[in-house]
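Every protein chain of the complex appears in place save one, which is left out.
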Amino acid sequence: MAEAVIFWVCAAGAVATGVAVFRVDSMARATFALLASFVFAATPLLLLGLSYLGVLVILMMIMEMVVMAIFMIMLMMNPAGLMPMSMVHNRRGSLAIAVGTFVVLGAGVLLVDWPQRAGTPPEDVTFALGEALMGSHMLVMLVIGLGLFATIVSAVVLAHPRGRYDRFGDDLRGRPADDPIRGGVGR
Amino acid sequence: MTLQAFLLLAVALLAVGLYGALSQQSIVMIMMGLELMVNAVIVAGAAFWFFVSPAQPDGQVVVLVAVTLMAVEMAMGFAVAIAIFRSGEIDMTDMAAELRD
Amino acid sequence: MTPVGQGAVWTVLLVPILLGGLALGGASFARVLDARADGRRVTGAVLAAPLSATGRLLVQQRRAVVASDRLLARTGVVLVPVAAVLAALVVPWGNVAASDLSVGIVWFNAMEVVTWAALWMAGWGTNSVWGLVGGYRFVVQGLSYELPHMFALITVATGAGSLRVSDVVAAQDGLWFVVWMPVAFAAFLISALALSFAGPFDTATGRDVAGGVLAEHSGVDRLLLLAGRWLLLAAAAAMAVALFLGGGSGPLLPTWLWTVLKSAAVLGLLVWLRSRTATLRMDRFVEVGWMVLIPLTLLQALVVAVVVLR
Partner (left out) sequence: MDLMRWSTPRVLVVPVRAGRAVRLDVERLMRERGWESAASPADADLLVVCGTPDADTGAAVDRVWNLLGSPRARADIPVRHGVAERLDRARAELGDRPGRPSGRTSGRRRPAPGDRPDDSDDDTRTDHDGDVAGLPMAERAPDRDGLTLDRLHLTLGPVLPDWPAGLVVRLAVQGDVVQTAAVEVWGEPGGRWDGPPAAAALDSLARLLSVCGAATATRRARRLRDEVLAGSADPAALNRFARRLRRSWTLRWATDGVGRLDGRHGDLTGDATQRCRRWLDVVAGSPPVPGEDRTAAVLTALPGLLEGQELATVRVVVASLDPDLESSGTGATS
């Protein structure tokens, strides 16, 4: 009973804050509304016994949203939402598509005859996940790792304006690096 | 709590995210929409794991992949946003369309 | 040593009390160090200064700058002490933990990251340049200490073979983790100071930015931020005891008392460290965090992993 109450409160909270993301004027509030939505959506995961994944989602999303807040301030005009403004296009069409999707998928959810539950959760869910990633699902782990690595490299390449030739000179012998601010290691 | 309840939550989040991703002009806001959609995948994956095949770890793996996907999407999104912004002070998709010329 | 167990529900209420006591002790100790540097005599008033300062902030007027985002600012302010108490839920006091989660270490980490969002909101919400600068200075700091911090936690979890804090304490029955994970311990202490924006890591609230995040907060708001900072430091000190210093193990005295004593010692060390150092500039520390601390902690994790597998 208590679990059901928590679930429905969190579900309502997740959707409400999710809607708020696109309704508030302030970008700062939008970012933290999205964060609230993630936290609300992660709580049901904890109810299912997925404590590791639930806490992981909360942990990651806080960090992501705070970084997002910084980019938001850098890139957006009107980040504080001091002046009401609208930055939407094709609002009616998007709304129709979104509502249509919800109706169709929602009907599917209620009408489809879902399979019966097979088996019970293992004793230690987190351990089972780790074993799967290091055993039967090793490929997933490899792809995740490589994907993240590729992301780091390509994100830095895309975002950074100065390569090592700019920093160390044409023959890469310039020491120390020609950076606007020196680091702490003293290179 | 039933599978249907969880899936309804997932579908609702997906719809909200879809609306955001389709309607917003700002790159950052579009990314917020995408994040909401991935969040729906997380909820659905966890629900399928618990209510359909808790003995298998596949549902958990799906959630983990979705979380990773979110991180990758964020990093790449911001890198691209910075690169576009650098090339011409643009932070909206409609303006980026002009880059094609 | 008796294994750590899950406490009754009412033990949750003990957490803020114990944590608050530790935090008050730490704050008093800091005042004593201040008084000695000033050349004043250490009197009862100096020891009670944190309490009287609390009273002063309780009656002080709260203020808000025009066009500030009060919702975000107040949320952030409240979240700081709340995050500290939530993080301390998994810390075992002797052989009772208020909530011995199976993923206690990850929980601690997640709650401590809540401060990132909280400080950001508290700084941004005041619509002041100082607050804004303080807010994102803390994020830069977070990005530089967080990975070494996580690797230190992972090292401990690897050594114990579990993410449950009580298992970590139990695994130190023979040998404290600090003995064979000194690098992880050092990285944890550094990040303990950094996560509570104290001492050499107080760029977010530095005097060079007129108090940064704190600049525009007065009255109860300021009290919550300052108290939250001390609670965070106390929580990190208590966690260091559970993770590296054998929890409540020790001769003669009851285990809970040993935990408190060790936590007080770690807290005292941290307070003394913060009084001895100048603020670390973040443009310098970022590079040290990424180029020195991350490789070192990774190496430490590798060593521990090899020892465990052998």
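In order of appearance the chains are A, B and C, and numbering begins at 1 in each one.
As a convention for this text, a contact is a pair of C-beta atoms (placed from the backbone, for glycine too) under 8 Å apart; a residue touches a chain by one contact, two chains touch by 3 or more.
Since this is a predicted model, take the numbers as computed values, not measurements.
Across C:Phe29, C:Phe108, C:Trp130 or C:Phe244, the single residue that touches the chain missing here is C:Trp130.
Screening C:Arg164, C:Arg222 or C:Lys262 for touch with the missing chain picks out C:Arg222.
Touching the missing chain, out of C:Leu14, C:Leu33, C:Leu261 or C:Met291, is residue C:Leu33.
By the touch definition given at the top, chain C reaches the unshown chain through residues 33-35, 37-40, 45-46, 49, 52-53, 55-56, 58-67, 128-130, 133, 136-137, 200, 202-203, 206-211, 214-219, 222, 275-284.
Here, only the chains that are shown with their structure count from here on.
Taken as a contact graph, with one node per protein chain and an edge wherever two chains touch, the assembly forms an open path, each chain linked only to its neighbours along a line. Taking the mean of C-alpha positions as each chain's centre, the chain lying farthest from the centre of chain A is C.
Between the CA-based centres of chain A and chain C the separation comes to 26 Å, rounded to the whole angstrom.
In terms of their C-alpha centroids, the spacing between chain A and chain B amounts to 7 Å.
Touching two or more other chains at once is no residue of chain B. Among the residues of chain A, those touching two or more other chains are numbered 56, 67. Contacts from chain A toward chain C in the complex involve residues 26, 28-29, 32, 35, 51-52, 55-56, 58-59, 62-63, 65-67, 69-70, 73, 80, 82, 124, 126, 181-185. Across the interface of their complex, chain B is touched by residues 3-4, 7-8, 11, 14-15, 18-19, 21-22, 27, 30-31, 34, 37-38, 41-42, 44-45, 47-50, 53, 56-57, 60, 64, 67-68, 71-72, 75-77, 87-91, 93-95, 97-99, 101-102, 105-106, 109-110, 114-115, 117-122, 125, 128-129, 131-133, 136-137, 140, 144, 147-148, 151-152, 154-156, 158-159, 161 of chain A. The touching residues of chain C, when paired with chain A in their complex, are 67, 69, 71-72, 75, 101-103, 106-107, 109-110, 113-114, 116-117, 120-121, 124-125, 127, 132, 136, 139, 142-143, 146, 163, 281, 283-288, 291-292.
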